[in-house]
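Only one protein chain is missing; all other protein chains are in place.
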Amino acid sequence: MKRLTLNPPQIIMFCFMLLLLAMAFFIDMDLAGILNDSLIKWAMNGVIVLSLIPMINVGAGRNFGIPIGLSAGLCGMIFALDRRLTSWIGFFSSILLGMLVAVVFGFLYAKLLNRLKLNEEIVGTFAGYSFIPIMNLFYTFVPVTNRQMLYPIGGQGLRPKVNLDQYFGQILDNFLQLRIGPVVIPLGLLLFFFGIAWLIWLFGKTRTGLVFSAIAENENFVRLSGINVNFYRTLGIILSTVIAAIGVVVYSQSYGILHLYDGPFMMSFPAVSAIVIGGASPKKATVANAMIGTFLYQTTYLLSIPVANALLIPEMAEIFRTIITSGIILYAFIFERKPKRA
Amino acid sequence: MKHIKNNLVPVCIFLLAVISFYFADVSGKYLASEIYTRFIRNALFVLALILPISCGMGINFAIVVGAISAQMAIVFAIDLMLEGPAALLFTMSVSIFLSIVFGLMVAALLNRAKGREMIVSIMIGQLSSVLYQFVFMVAFGLIITPHNEAILLDRGIGVRSMIDAKNISSVIDGIFPFQLDGKTYSLFPLIIIAVFALLLFYIQRSRLGVLAKAVGKNIHTADVLGLKTNKIRSLCIVISTIFAAMSQILYVTDFGTVNVYTGHIGMDTNAAAAILVGGATLKGASMKNCFLGLILFHALFITSPMAGQNLFQNPSVGEYFRSFLAYGVIIIALIMNLKTEKKKASFA
Partner (left out) sequence: MIEVKGLSKKFDSGYVLKDIDLQIEDGEIYGIIGANGSGKSTFLNILNGKDTIVKTGGYEGDIFIDGEKVRILDHQHSVSHGISMVHQELALFPGMRAVDNIKINHENVKWELPVIPELSRLDEKKNLEDAKTALERIGTELDPVRNIDNLSLNQKQFVEIARELDHQNIRLLMLDEPTSSLNITETEKLLSCVQEIASRGISVIFVSHRLEEIEKICHRVSVFRDGRLISTYKKADFDLNRFAEDMVGQKIVKAARERRQLSEETILEYRCRDDDGNTLTIKKGEILGITGLAGQGQEQFLAGLFGLAKTNYTTSFKGEMLKDGDTHGLIGKGIYYISENRGVDSLLLDSSIWENMIFGTEGKHQDFLSLSRIPGLSFLKRDRIRSYTEQMIEKLNIVCADPQQPVRELSGGNQQKVCIGRALTFEPELLGIGEPTRGIDIYSKELILNWILKMNQEMNTTVVVVSGELEELMRICDRIAVMYQGKIHRIFNTGVSPEELSLALYGKAAS
């Protein structure tokens, strides 16, 4: 029965969504179109939100350092595009290369977080922030030969937005589309999303998954059981970084644009907010939390855009999104029990 | 040698600033004038961080809330079409009032989140920033009817993003002018900063100074001895918010226009970087740290893009470098904090 209880953020989001739906109905909106978009947005952002799970479950807090994992994925795509790898080969080699880079980044990130235990959230935030200028330097000096990725004239390095149309833009979105009347279900994208979710769920059932949740619950106990806590924390943090790298490749193919430089800057807060809406606690997050949370968060945002436009204040959608994002995270910090100091 | 070791961060930044100045190839006068401008715009923000640090709450990123109260007061003053000293006085008193109200709200939230005030203050800053944007972008014109139609957007809802703040900036221009690098500056802001610095000096030596320090050293002991820890923490936050509001007023008067929607953003991280560059830690900060940090950080801030241009033919390199520094210094502070805590633990 415990599983059925709703927490206040979920209730607020549901009410808000219903209100928006009513208004959408009132202004005669294309609901099928919204549904199509929301399915894509769901899977597009969903993988990034899923990436929070291993770190929460290993007791390393909500990963505010997502930009690190995202940068790894961006690197993967840069390498793939530089080789002019297109279509599926491009997509999967991006993921593979991104994962490799993410292992390295994740390892370093884990070193930092293991040193500053119990401060993961503030450290993650600033590690993520300060990682972006480092990556910017990399984008500026990386020896890329593909002219389409470089500043046309007068600039140095990669351009901030690289169009993916010729490579693997929307490749997953358009794969195995299922049309039912006006509704288009992006089956390929959803299957990929569910596949990753399933793997994470499966991982939670293994012995390592069990050790993870035990560490989150009681680090001392695990240490007394003869288990190297820092090793598993490192593993969890690397895993989160790797999934975030996959997530950004999925995100970029949907978006159709490779967004470098400040692209990943503010992406951690919406992701954290989504998983909190989904009902994750600071030490335990499930795949269902991530999926439900992302759907609610993204669909609400999607619904608010036409409503705001109808009210002639288009900025309102973005403002509401940010209010929800930071409000929910603040709620989580204020009303959740403080972790005990060891 | 020991002195250098204890002040490793300021010394390193000083060396970096010297190198950057050398490669930037600008005159000392130019640098001095630029630093003066940035000093008067940011000094009070940095001073605002001292009290929350000393009472153990870490860096108060919610000084954004103070900046917001100042922005609101300024827009109200323009909306009421006040001019001259009256406008300045109105702005200051309204912003102090708002800072007290908002500061108490921030403090109530932070007192519920003991042990992770920093990340919570970041989120409070973000939330209040959007709520504020909401008020001026949507409510103004829709719910609140402005007196001064000129500040509204053409569509009749929402305030323009840039508003001229001549009415208050003109007050200061004429007072105690002096020449530097071919431009005229006023000494008046510096006097205001000095007044507030003295005020802070007094507060640090009042009962609050001692009590805040005690709470910062050990909140558990403070509770055992019956100190009103929550009230002390709230007072520190309110004072910090007021300082931030005053700083934002100085910023706008110096700049001449109000950036309604973005003028307050980024003030917190810059101030945090400055105080940490000046050698403060998350447990202790002094005014010396503030002023030293302000000068060092902004010297680097000004020269690094030019140094980047001259060295790599790319000004962004310097910009990336300085933003890395601004965020990275906070992580360094966290690491150093942990080290001192460990040292303490091994002594005990």
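All chains are identified by letter, namely A and B, in their written order; residue positions are counted from 1 within each chain.
As a convention for this text, a residue touches a chain if its C-beta (ideal position, glycine included) is under 8 Å from a C-beta of that chain, and two chains touch if they have at least 3 such contacts.
Note that this is a predicted model, so its numbers are computed, not measured.
Within the full complex, the residue among B:Leu88, B:Met123 or B:Leu208 touching the omitted chain is B:Leu208.
Shown as candidates are A:Ala22, A:Ile89 or A:Leu210; the residue that touches the absent chain is A:Leu210.
Across the entire complex, the residue among A:Ile227, A:Leu311 or A:Ile334 in touch with the chain not shown is A:Ile227. On the side of subunit B, the interface with the absent chain consists of residues 202-203, 205-208, 210-211, 213-214, 217-218, 221-227, 231-232, 235, 344, using the contact rule stated above. Considering the complete assembly, subunit A touches the hidden chain via residues 203, 205-208, 210, 213-214, 217-218, 220-228.
Please note the rule applied: only the chains that are shown with their structure count from here on.
Put simply, subunit B touches subunit A in their complex at residues 109, 112-116, 118-120, 122-124, 126-127, 130-131, 133-134, 137-138, 155, 157-158, 312-314, 316-317, 319-321, 323-324, 326-328, 330-331, 334-335, 338. Subunit A meets subunit B in the complex at residues 64, 112, 115-116, 119, 121-123, 125-127, 129-130, 132-134, 136-137, 140, 156-157, 269, 312-313, 315-316, 319, 322-323, 325-327, 329-330, 333-334, 338, 341.
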